[in-house]
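Note that this complex is displayed minus one protein chain, with the remaining chains in position.
By letter and in written order, the chains are A, B and C; residue numbering begins at 1 in each of them.
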Amino acid sequence: MKLTLTVRRGSEIRKHHLELTLPSDAAATGGIARYTLGAERGEMDWAEVAPGVYSILVNGRSYEAQVVTSSPTGTPGEASRVVTVGTLDFQVSVHDPRRRRGAASLAAADGPQEIHAPMPGKIARILVSRHQEVVAGAGLLVIEAMKMQNELRAPRAGRVEEIYVEEGKGVEAGTRLVRLA
Amino acid sequence: MKLTLTVRRGSEIRKHHLELTLPSDAAATGGIARYTLGAERGEMDWAEVAPGVYSILVNGRSYEAQVVTSSPTGTPGEASRVVTVGTLDFQVSVHDPRRRRGAASLAAADGPQEIHAPMPGKIARILVSRHQEVVAGAGLLVIEAMKMQNELRAPRAGRVEEIYVEEGKGVEAGTRLVRLA
Amino acid sequence: MFRKVLIANRGEIAVRVMRACREMGIATVAVYSEVDRKSLHVRYADEAYAIGPALSTESYLRIDRILDAVKRSGAEAVHPGYGFLAENPDFARACEEAGIVFIGPPVEAMELLGSKTASRQAVIAAGLPVVQGADRNLETFEEVARVAAEIGYPVMLKASAGGGGKGLRLVHAAGELESAYRTARAEAQNAFGDPSVYIEKYLERPRHVEIQILGDQHGNLIHLGERECSLQRRHQKVMEECPSPLVDANLRRRMGETAVRVGKLAGYFNAGTVEFLVDRERNFFFLEMNTRLQVEHPVTEMVAGIDLVKEQIRIAAGEPLRWRQEDVEMRGAAIECRIYAEDPANNFFPCPGLIRRLQAPRGPGVRSDSGVYEGWTVPIEYDSLLAKLVVWGSDRSEAIARLGRALAEYEVFGIQTTIPFFRRVVEHPQFLAGEIDTSFIDRALAEGILAHDEPSAETERVALLAAALDAARNGLGRPPAPAPEITWKMAGRDGLLDRWPRKL
Partner (left out) sequence: MFRKVLIANRGEIAVRVMRACREMGIATVAVYSEVDRKSLHVRYADEAYAIGPALSTESYLRIDRILDAVKRSGAEAVHPGYGFLAENPDFARACEEAGIVFIGPPVEAMELLGSKTASRQAVIAAGLPVVQGADRNLETFEEVARVAAEIGYPVMLKASAGGGGKGLRLVHAAGELESAYRTARAEAQNAFGDPSVYIEKYLERPRHVEIQILGDQHGNLIHLGERECSLQRRHQKVMEECPSPLVDANLRRRMGETAVRVGKLAGYFNAGTVEFLVDRERNFFFLEMNTRLQVEHPVTEMVAGIDLVKEQIRIAAGEPLRWRQEDVEMRGAAIECRIYAEDPANNFFPCPGLIRRLQAPRGPGVRSDSGVYEGWTVPIEYDSLLAKLVVWGSDRSEAIARLGRALAEYEVFGIQTTIPFFRRVVEHPQFLAGEIDTSFIDRALAEGILAHDEPSAETERVALLAAALDAARNGLGRPPAPAPEITWKMAGRDGLLDRWPRKL
């Protein structure tokens, strides 16, 4: 299986080509997998020890990796994985190079952008109105949760095209809040 | 929902009639349920806090009950539940009285009886041969597991009709071992 | 001894009190709001009664509903935990009038010590050291300006009814005073319904050190040494230790004696904490007294070998103290981390939600006091303290090494917590050297203590392999378990979020 992987940590983005050969038993929860990563060939001994949690041995070293799948804000429909190795997080997108879905998915969106609720809570206040121009960092709205008020700010300058919520209403994590053009 | 319940603790068996009224939302993981148990009417406030684990409040008292479904040995196909309340275990069979499946299922079997492996392990020795007459308590075979040899004894007197395993072979929990007539 | 005790609280402290009761053979009664039906304290208790909707003012702060639950359950005493009604003299008095025991200090002591200015006056009258400042509320700006000029800048404006960093303003020079005065009053009004402020000298890089006291109803009052609570983020404690790396035997004795005197002048009994500021010359000044169990009481318990909650209950039942001052032997060192449902990578944004995986550390010297469980959903309505990780070591350096080990073992998935933040703190050279003060954490954060580690090539390779493995097994695009919280984590890292205390 040939894959293209894009990994992001902080602001840095790196792209890798990886070929992985798994044993044919699809139901197996562990085994030896061979891989080619760039010019390097190797073997990993993997075992799924809990759903999404892998014990991985490479060259005798023992690692634990937790894999969570998610859709990053702004690019719904494009699945990406957050991999935690020990205490470090990596955001990794996995693509099939034959399908040519872009590594561009992780780049910043230039077009209209939807702002989603980062957490469940109540909309305490809306700080902008429709069609208002905002600068990057301007407060958009305030969500109240866990005895704190949390202000959500604009990721970039733009114009508020749509406000999807009302003051006083509860929202779930991921609820669309504002569309910025 | 009208149910007939048979509860076994140790050697004692008791039968109960219970009517339970749940809220109509089948996907709910908690709520208030009304019940009639014999002559007693009451309410329970229940919440599923983990798969098969219920927090139950009755008259202000807080209980935790774990429910595991199983088929007791000798009566395959007849589902039964083991309910652990605090530190006490109850074996409970739940029947729909309209279907008239018997509370007899918990009674001792008189006819031929299959002995199943109570644990995974290896058959270390077979102590009887086919057609041999055995007394109650006679050793049938020895399963080796966890650095110990474990002898399985006859639950009653009878004749060994069939031996399904061989010495040296591994068995899973529940594997048929011997048929006693 | 009581046969049944009601715990008028939720979360980790409710469970902690119930554990003490269970070890004493006392039946426990929980109260809960609508959103807490599945909370651990309800599951843990022998009995549980609903007391209203999620909003605290309609449930955990409703004295009438709690007393009603007391009546229904037949409980003989109430433990208030910390927060909610723990320092409310009206509640203590209502218990008394209902003929049940309030597990805490006498009402009069709560009243005297509950007012920052009244307690200050009493302490000054007894000739004990306090932070220089006003000994009463200041009604006008002119008064404030005059007192500030007297004691000299920098000064701290504080809400009289305050707590938790609200209504607090640091003023460096006279020119800043007027605007600070206005905003502090406005915040105090918003937060506590009372705009009164007073003023204190601001100590440069002070340390916050507090003394645990314990007294019975027969006039015996002792102290159990100090706790170092200088590790605060925005004036809220996040990590505490016992003993303080600053305090030697002589200072401990002097602070302990002062704390006992504060307790005595208020006619105090049960457990209480006297808070001090300590300056760079090791002068100490009375700050305030907390008339309840502290969040951080476990560090004292582990070093003193005394179960404070059980002692609270015994004292409330009228038993005499079982230790004289000279019987108290402190051994080793303990450190507590407050595990909050907050995302340190994202400006400590609160992070309620489903705990999908939870593995607390174990092994030698590790204590975990928790109010949560795997599969439980942290509600948005209450404060975000999930659990406390407390470790003991034969000395401070063993305790720190053990804390690092325990933090590395701690796994919480589904929501973000302050665990990664503490992993950085325990490696910080200044923390290791014990050179901490109340602004250490804010400084360390500003200096980038949480900056990304550059991963080794090996670690990144494992991340790639794990992602590829997971994709190969579960499909490239279809997420097996969508996790919106990750969205927030990744999207919000760029500092696009800010937060402040909710106005009540």
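Here is the rule we go by: a residue touches a chain if its C-beta (ideal position, glycine included) is under 8 Å from a C-beta of that chain, and two chains touch if they have at least 3 such contacts.
Values in this document were obtained by computation on a predicted structure and should not be read as measured data.
For the omitted chain, the shown partners it touches in the full complex are A, B, C. The residue touching the chain not shown here, chosen from C:257, C:398 or C:435, is C:398. Note that of B:135, B:157 or B:173, the residue touching the chain absent from this view is B:173.
Chain B meets the missing chain through residues 1, 3, 5, 7, 9-10, 14, 16, 18, 20, 22, 26, 33, 35, 37, 44, 46, 50-54, 56, 58, 61, 63, 65-74, 79, 81-83, 85-88, 90-92, 94-96, 116, 118-122, 137, 139, 144-155, 172-174. Residues 30, 45, 47, 49-50, 55, 57, 60-62, 64 of chain A touch the missing chain (whole complex, contact as defined above). Taking the whole complex into account, chain C touches the unshown chain at residues 15-16, 19-20, 22-25, 298, 301, 305-307, 329, 331-332, 359-360, 362-370, 373, 394, 398, 401-402, 404-405, 408.
Everything below uses one rule, namely that only the chains that are shown with their structure count from here on.
In terms of the distance between Cα centroids, chain C is separated most widely from B.
Averaged C-alpha coordinates put the centre of chain B at 48 Å from the centre of chain C. Computed centre separation for the pair chain A/chain C is 33 angstrom, with centres defined by C-alpha atoms. Touching two or more other chains at once is no residue of chain C.
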